[in-house]
Each structure stands twice: as C-alpha cells, then as structure tokens.
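What follows is a structure written as structure tokens; I'll ask about it next.
Only a single protein chain was left out; the remaining protein chains are all shown in position.
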C-alpha cells in the first residue's frame, strides 16, 4: 500500500516536473533558418474560436511552420483581453475594441495592446418565422429594443406581443448591435430573454412566436427569418461597401509588437488564401474585401 | 363525509405507488429521450474522430479521451490525499474541537457550488500559478469537490471494519499505521472502491468548473506521441482540454457545424452511458470484491 502511494506521489511529482519542463520550451521563437518553432496561445472570444482553430490547424499543417504549435482557447473576449494583457496568452481574441473594455483606471493597459484586425463579422436582425414583416427601420428597431413598442402591430405586423431575445449587457455582440444598429443602449426590459450564445438565441427565436433577436451571419439558416434594416439586406456585399452598418472587426490583440512566430501566424491569418477560403467559409467577411474602414469611435472612412 | 380508514389507506397507498412509478417514469423518460436522440449517431467513427468546425461528420474522440485522462489525473491527486485524510478522521482524530472543525471543513467543501470552485480555479490555478487553461488546472479544481467525498468514503469504509480485525492487528504487535494499511484498508477496500467509482462518475459529468479551468478547446493531438513533455502529446497535463461535458455545452451554444444538434445529442448519450457504466461498474465491483474477500477469509 505504502509502495503504491509512493508510486502515486512520484507520478504527481513527475507530472509537475513535466509541467515545468514544457513551459520552458514554450515561446522560444527559434530563428534558425527558414523554419520557425515555438508555441502560441490564443485565447478569448468564443465566437471567434472556430475561425482561429480552423486557421491554426491549417497553419500547423504547412511544412515551414511545422515546428509551431498554436493553441486556441475560448473563455470570452474579456478573458482573452485579460490574459493577453497579463502576458498569459500571446494573442487575445476579441470581438470588440480593447479600448471599449479597458475603461477608467485600466485604460493604459488597453493602450499597450496592439490591434490586428483579421476578419469582419456582420449581424442581422432575425425574427420568428410567424412574423410577416421583412423590413424594419432603424427607429423601429430602437423602439423595440428600448421597450417603446411592445406589439408587432405598432410596426406594421400582426397583433402579437414582441418577445426580445437579447444578449447580456457585457456581451460584445450586443455592444456592436447597440452601437452600429441602434445607435443607443438597449434596455434590459422585464421579461425579455438574454442568452450569451448564438446557438441558443437562434433556437429560441426560431421556436418562440413573436421573438426578435440578432445573430452573426454565419448562424443564419431557415429556422429564423432575417430582416432588412432600412431596406438594406444584411449581405456580405452590402457590408463590404459600408451600406449595411451592423458589423464589427474580429480583433487579435498582442501585447506590444508580436514576436516572430506570432507575427507569422497573424500574417497567415490575413493572407489572401485564408481570407478567401476559411474566413468566408465560416461566414465572416474577408478583411481584405472591405472597401471601408472604421475606427474605435465608429468613424467610417473609404479605403 | 370522512373517508373510512381503510379507504384512506388504499388511497394513500395508491398515491405512493403512483409517485414512485412517476419517478421511475421520469428517469426512464429522461434516459430514453437522450438515448433515443443520441444513439443513432454513435458509431466507432464518432467516438474516435476529431470534431469538425463547420463541416458535417465531426466526432468526439479527443473530448472522450480528455474526459478520461482528466478523471485519471484527478484521481491520482485525490485518492492519496482523500484516503490519508479519511484515515486520519477514522483512526487518529480524537474527539475535540479540532476534529469537529475538520468535519465542518469537509462538509463545507463538499457543498461549495461548482461554479465558485471553477472561479477559484481560474484565479488561483490558471492565473496565479500560471498553469493557463490546462488539464492540470482542471484536475486541481475537480480535486476540490472530489476530496471531501473521498474523505467521507474512506472514513466510512475504515469505520466499517469489524473491531475484532483491528484489534487482532494491534494484538499482533503491529503499529497502528501498519494495522490500518495492512489489515483495515484491505477490508475497507470494497466500500472505498465503490464510493470512488461513484464519485468518479460525477467528475466525468462536471462542466461548470471546467469551463474556467480546463478550457474549451482541444488542440491538435498526436496520438502517436506519448511523451508527456511534448505539447501535442495527449498525455501532456499542461495542454488545454475540452471534456465531453464542456463540449456539449459549447456545441449547444456556439456550434455552427450543420450537424451540431446531432453531435450534442450523441455526446449526451455517450456521457449518460459512461455514467451508467460507472454506476453499474461500481456495484458489480463492490459485490465481486465483497464476495471474494469474504470467501477467502
């Protein structure tokens, strides 16, 4: 028995040592010749996770980067930014500008982070299929999400109570929708539903009569009905020209300038090959196709 | 009008039968529902292939492996500690304030909400110890729940050992520790083992604490690389790992693969089956060991 315990304890010890061992060889951006080696940890936005995971697998499969290991973590934009700012992760994935998260006393921490925009995500307003409307003006949308309008008949639909499926107030998706779609904060109205995950939002909007919510384009399918905003359809083309306003950058933040390995990965991420295939396959809009740019304050400039 | 006693008795008995069968029905319905939705999706390929981000046909291979490996890691940490503390409680502790205090500690620890333990893990293991999101951080967080259970199980097991056996050991001149390790522990083993497996089943299904500690992603694993130091090795305890329960949570919330719902259903079914297996396994093993030990002695 004692022996067994000893064995167990040595195993634990060995594992701990293994832990220390593998930590040492992380991030050793080897610059010998053309082949890079090292490891990258990217953490953050769960919505971006599929994209970054997908690209990282391709990246690691390339022969010149075979020595590099990329680990992708979820945890949410906030966690990603926290971890990159504290040096635990090499890249912090965020669906929102870091400046909007680091406020007040922590604003300096946000400024240390360098923004790499790797894709654009657009969001569409979706409603339950029983709703006969297919277009809402911005003002109508604001009225609905601030609780001024509570029945579909007031915006030209049938007599039915409006059920709002919102996101929690901390959500980056909600901030994007409020900032570029509504232009104002939405209210946490009594009785509305809040879900953080797109999958659940889609399911609930699809099932609940009279429901309205918003989803990234990649989640849209025929279980929900997509609405136009001010007559403009939420399509990639309309986003590229800047006609459709509800979109946001997908950011990958590094603390200071990225090292060689991280830079290689970020460059790979925005390369045409990836942007034309994986990025668009996953329902994002290629960053290279955007004809407009937008800064943190929301000012749009033509490229 | 008052019911006669006999009628009241009949009605009451009927009510009890009704509710008892209702409970069985609920459970049968629950398991049936999950299996019905999931079983058709389970295949060898599903159990062994890696998940797909946006294509049909993803599997749960790495997740299944992670769940099992995490369980093993947790047990490696928990079992020696839990058995040790349990022995202390059963044999060395003298009635008094300190013992009462430890009992309180065990009780409180076992009733901490898993999410609080997860957050603690995020703060201390992931950030403070710098383990990042990793299997080890997850295993440590799971240890927090599992440890009090192990302590109780061991204490019960040791206390259940007949006095004569303990006294025989002491009479042979063995020290207390020797008596415990060589005589009492083997006798208590069936109880401890059964309890441990049941506890393991619970670890298997835990998700809330792991969201914040073991992470929600499964990096590329090379199942031919068994060197625990290599970052792509499945055995590396410092790699992030998504377990089956966390995977179900993730797929339900963010999955964009077209067959996400089927995968979630399939994974749920696998999870239930595994827990079922743990339960049956512990029963069978308990009975088997009991028979074997009682027959040989």
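In this document, chain identifiers A and B correspond to the written order of the chains, with residue numbering beginning at 1 in each.
Just so it is clear, a contact is a pair of C-beta atoms (placed from the backbone, for glycine too) under 8 Å apart; a residue touches a chain by one contact, two chains touch by 3 or more.
Basically, contacts and distances are computed from a predicted model.
For the chain that does not appear here, its UniProt entry gives the protein name "Phosphate transport system permease protein", which is one of "Phosphate transport system permease protein", "Sugar ABC transporter substrate-binding protein", "Cysteine desulfuration protein SufE" or "Acetyl-coenzyme A carboxylase carboxyl transferase subunit alpha".
Here is the thing to keep in mind: the chain we left out touches A, B in the whole complex.
Contact with the omitted chain, checked across B:42, B:151, B:241 or B:257, is made by B:151. The chain not displayed touches chain A at residues 1-3, 5-6, 46, 74-79, 81-82, 85-86, 101-104, 106, 163, 168-172, 175, 185, 188-196, 200, 203-204, 207-208, 211.
Residues of chain B that touch the chain left out of view are 5-6, 8-9, 11-13, 15-17, 19-20, 22-24, 26-27, 30-31, 33-34, 80-85, 87-89, 91-92, 102, 104-109, 111-117, 119-120, 123-124, 127, 144, 147-148, 151, 171-178, 180-182, 198, 201-202, 204-208, 211-212, 245-246, 248-249, 252, 264, 268, 271-272, 275-276, 278-279, 283.
We adopt the following convention: only the chains that are shown with their structure count from here on.
On chain A, the positions that touch chain B within their shared complex are 1-2, 5, 8-9, 11-12, 15, 18-19, 21-23, 26, 39, 41, 43, 46-47, 49-50, 53-54, 57, 60, 69-75, 83, 86, 88-89, 196-200, 218-219, 281-283.
Contacts from chain B toward chain A in the complex involve residues 53-54, 73, 76-77, 79-80, 126-127, 130-133, 136, 181-182, 185, 212, 215-217, 219-220, 228-232, 236-240, 250-256, 260.
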